[in-house]
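Missing here is one protein chain; the remaining ones are kept as they sit in the complex.
Per-chain numbering from 1; labels A and B assigned in written order.
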Amino acid sequence: MFTDFDFGVVLSSLPYLFGTGMVFTLTLTALAASGGIILGTVIAMMRLSGIAALAIPAKIYVNFMRSLPLVLVIFWFYFLVPYIGQWMTGASRPISVGAFTSALVTFTLFEAAFFSEIMRAGIQAIPKGQTSAAQAIGLTYGQTMRTVILPQAFRNMLPLLLTQTIVLFQDTSLVYVISLTDFLGAASKVAQRDGRLVEMYLFAAAIYLVICITASTLVRRLQRRVAIIR
Amino acid sequence: MSAIDPQASAKPMIAIDNISKWYGPVQVLNGCTTQVTKGEVVVVCGPSGSGKSTLIKTVNALEPIQKGAITVDGIGVQAKGTNLPKLRARVGMVFQHFELFPHLSIIDNLMLGQCKVLGRSKDDAHDRGLKLLGRVGLSAHSHKYPGQLSGGQQQRVAIARALSMNPIVMLFDEPTSALDPEMVGEVLDVMIELAREGMTMMVVTHEMGFARKVANRVVFMDRGEIVEDATKDDFFDKPRSERAQTFLSKILAH
Partner (left out) sequence: MNYNWNWRVFFDPSPEGTGTYADMLLSGLSWTIATALCSWIIAFSLGSLIGVLRTLPSRGAQRIGTMYVELFRNIPLLVQMFLWFYVVPELLPGSWGTWLKQLPNASFYTAVICLGFFTASRVAEQVRTGIETLPRGQRMAGTAIGLTTWQTYRYVLLPNAYRVILPPLTSEFLNNLKNTSVALTIGLLELTARARSMQEFSSQVFESFTAATVIYLGISLIVVTLSSKLETRIAVPGSR
């Protein structure tokens, strides 16, 4: 059955798969995760601010993003970002921003909704007494958040944030729909060029599997350590 | 019933023979041996962590053992080829936390085992269920759900559920220790009545009043061992071991 398969094609395309594809995937994951966590934290604070003008839009944003398929959101931003760019710069035509920027904006904004739910749970889990204690020593709201609440929430939620980042890592493969060359895109291009779909897709699956299982094992180990300290 | 010396009728309903059990490296039962004969009421007591709950759960193999043997009505619990569900159906069990099935109404709780295990018809199971509810004084509640009853009522339903299977022996695992004090009496009353009707019973409990009233024998456990296995009068009047004396003085002090 496997006699006509040629895994040599995998070997010869390794530099392209990792040097171009995987570097793209990891860059996109890292940037979108950082941006998503920061934006997500802001959204979470808005939702918990008790000010309706901030809380309601934040809630709508989160529920909106969570109701849409990521593929649709990718298409949306792919066509929307040039118009946003035009509006922001006052240019006369939609400006071309490049697929990478568009993907980065998409993933950051999309994942922020999911990160914000994690951060919201994290902030809510900090006992009320912590806020009272911080304010009792004279810290302002902003200082309380920055120096007391958020660091604790962030540390407690770190395993969940990282798990969501692994999901994000897998989700980045969907940039395939706007023809970007991430790891899967690279594998796919080689597969089509050489007519070696079986070998390339099996290899890609194996690599994703190894990376994700390794990463989630590490997260689980971290989780155990966080649980002990708490 | 209690006037007859149970040792004389001498047919062991439950025979526990030198059993030991480990959780990993921790030994929780150490060479326990005792018997319950037909019609006998045996109370098992001891400090918490002494292994008494574990011991009673080994009788219907809810807890496996690593050494020794148990027979119920002559059937080896650990023997290969023993049909455990069939055996368990004949051994009624009442749990500390009632363990009624929360998604089923009271009458359905009583019917589930009858229909699915004994294969009784729905009508038959329903009739028997209602009769038993009457016996524990809860006929009016048959269509309520467990969450709508008090703890004492739930435990009486649990006893009725066990009885609905026509058990040859009843096991009670601390049946009153999760109850508010004012509800202990109603449950004990049902158990006392059951004992007086001649039901063979093995009861893990701290209720020494219950033991005095209906027990034939008392088994005292500590650290996984059976320290004392005596008639009721001997146990209360002249406990031999120091550990049993300490336990009794603590528990009878208030």
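Worth a mention:
Just so it is clear, contacts are C-beta pairs under 8 Å (C-beta built on N, C-alpha and C of every residue); 3 or more make two chains touch, one makes a residue touch a chain.
Only a predicted model underlies this, so the values are computations on that prediction, with no experimental measurement involved.
Set against the missing chain, the residues A:7, A:83 or A:141 yield one that touches it, A:83.
Across A:71, A:125 or A:218, the single residue that touches the chain missing here is A:71.
Where subunit B meets the chain that is not shown, the touching residues are 57, 60, 62, 85-91, 93, 95-97, 99-103, 112-113, 116-118, 144-149, 161-162, 165. Residue positions on subunit A in contact with the hidden chain: 1, 64, 67-72, 75-76, 79-80, 83, 86-87, 92-93, 170-171, 173-174, 176-177, 184, 188, 191, 197-198, 201-202, 204-205, 208-209, 212-213, 216, in rising order.
Convention: only the chains that are shown with their structure count from here on.
Centroid to centroid, with C-alpha atoms defining each point, subunit A and subunit B lie 56 Å apart.
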